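First, the structure itself, so that you have it in front of you.
Only one protein chain is missing from this complex, and each of the others stays in its spot.
== chain A ==
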Amino acid sequence: MLFLAPWVLISALVVPLAAGLAMIILPAFGYLPVLGGETFHFDAWRALWAYPGLHRSILLSYVSGLITTLVALSVVVLFLAANRGTWLDRSIRRLVSPLLAIPHAAVAFGLAFLIAPSGLFVRWISPGLTGWERPPDVLIVNDPWGLSLMAGLMLKEVPFLLLMCLAALPQLGTEKRLMMARSLGYTPTIAWLKTVLPSLYPLIRLPVYAVIAYATSVVDMALILGPTLPPTLSVSILSWFNDPNLDRRYMASAGAVLQLGVTLAALLTWWLGEQCIRRFSHYWLVNGARKAGSTTIAISGRMLLTTTTLLVISAIGGLVVFSLAGFWRFPDAFPGTFTLDHWQRILPSVITPLMNTLSVGLASTLIAGVLVVATLENAVRHHLPVSRSQWLLYLPLIVPQVAFLFGLVVAAESMRIRPQLALVIVAHLLFVAPYLYLSLSEAYRRLDPRWVQVAHSLGVGPWRAFWQVRLPLLLAPLLTACAVSLAVSISQYLPTLLLGGGRIPTITTEAVAMASGGNRRLIAVLALLQALLPFIGFSLALLIPRWVWAKRRTMQGVV
């Protein structure tokens, strides 16, 4: 049975993806029998091309995806190069995973409340520095250039890329490389850039591609922070699909195919950039420069990452203030009165969304957990090397959500499966399983094989060894992986909205739906609730092993 696991896992990811893509591509060329489209033609493309503001939408998606990835990656690389294991460095590293757990929408709302004309930043410097007695009439959030969207994306991408780097670094023997280069007279910062980075980048290339794909096609953050006239391509596609005029479906499908093209173009651009850097950095790596720029890099690396971290923390702090604010006159830095009214008012109405969020999150985590563990156990038992088909697992992270989720709905409907809770779980599985695999596979493969061999030599069979030796030893990484997967599920917006047909409200869909409404205090409560759930998950993942292994010293650390 076990040997089936990798196939079940891969087909659970690839089949919905392929079906979704097929049911996007066919309607884009006029074929959608449900709506009477029986012939192939290019009408949808002509309508799409004539749509006002399309070129700007495309450009926004393409440019914001590339710029944010470039900046976020630079921040992370500069920080790691500057990182000397000081107190500041270590505390930032420790903050990374809790920061990563905060859902996109919560970060976006928090940032919006910080930088809006009546937000915290303006209040803090007004009227003293600005002389403003009332909020200035400027468009900061939803600015036409997408700058606030890019800022929000970076706040999420930096912790993600940093965590991926930190996970990959132990494989590289960083300390030895640095020692060698420093003994040849290189400053630590330049030594890191010249001896560690070239080996690190290939290990994080896939996460970088996932970031590009995400940033070019994000929906929830763009709804909250992005430009509106015209919005990014992904948001336009969403509105065409939701248009009461069903003929718009064809144009929306063409738009989704276009989105796929925009993301691929961004990935291709990045890849070309990689090739150029590989060619031209060769000279730089061996030119013998040992010190040039190392102070600038060391200072900017720390400053940039500290700023990012502080921004995320103040964004969350801002949400807390807004959620408790009573009467709050404009340039006052803080509310005059605090109240629990907003919490009390909203809590009764969030019971159902809360239950939906939890049941979808737990169900998809459970299914993904069983499939991933079975796949890894199968690989370890049969000494299988890391298989080439592994990249299939990451496809759902590279293909933009808007480009295939609508198709998945059409595909399900053509099999007479209406949008419902089970479909939402299936859709979440697509994004939860790759992350669960990503966070568990290293720990699983690294566990000393002799533990299970000892068990066998004591006459214990494979299954008992699995339950009584491998799982207990891997309890901590397994719980962390589950917390990651729960956090991923909680932050999903588009899959929940589409596959639930809008009838399965979760905390996330409720919060994003309020974005245009503008009651900041209620939004703040919802965004905080959304951020709280993954936080509870990560705390449990940290506390349970400590509690279970309270009397086992070795198990307290990392196995």
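Observations on the structure shown:
Convention: a residue touches a chain if its C-beta (ideal position, glycine included) is under 8 Å from a C-beta of that chain, and two chains touch if they have at least 3 such contacts; residues count from 1.
We take it that contacts and distances are computed from a predicted model.
Hidden chain, UniProt protein name from the list "glycerol-3-phosphate dehydrogenase", "Sodium/panthothenate symporter", "ATP-binding cassette domain-containing protein" or "Cbb3-type cytochrome c oxidase subunit": "ATP-binding cassette domain-containing protein". Among A:345, A:418, A:456 or A:503, only A:456 touches the chain left out of the display. Contact with the chain not shown here comes from a single listed residue; of A:188, A:317 or A:472, that residue is A:472. For chain A, the residues in touch with the chain missing from this view are 382-383, 448-451, 453-462, 465, 468-469, 472-473, 475, 549, 551-555, 559.
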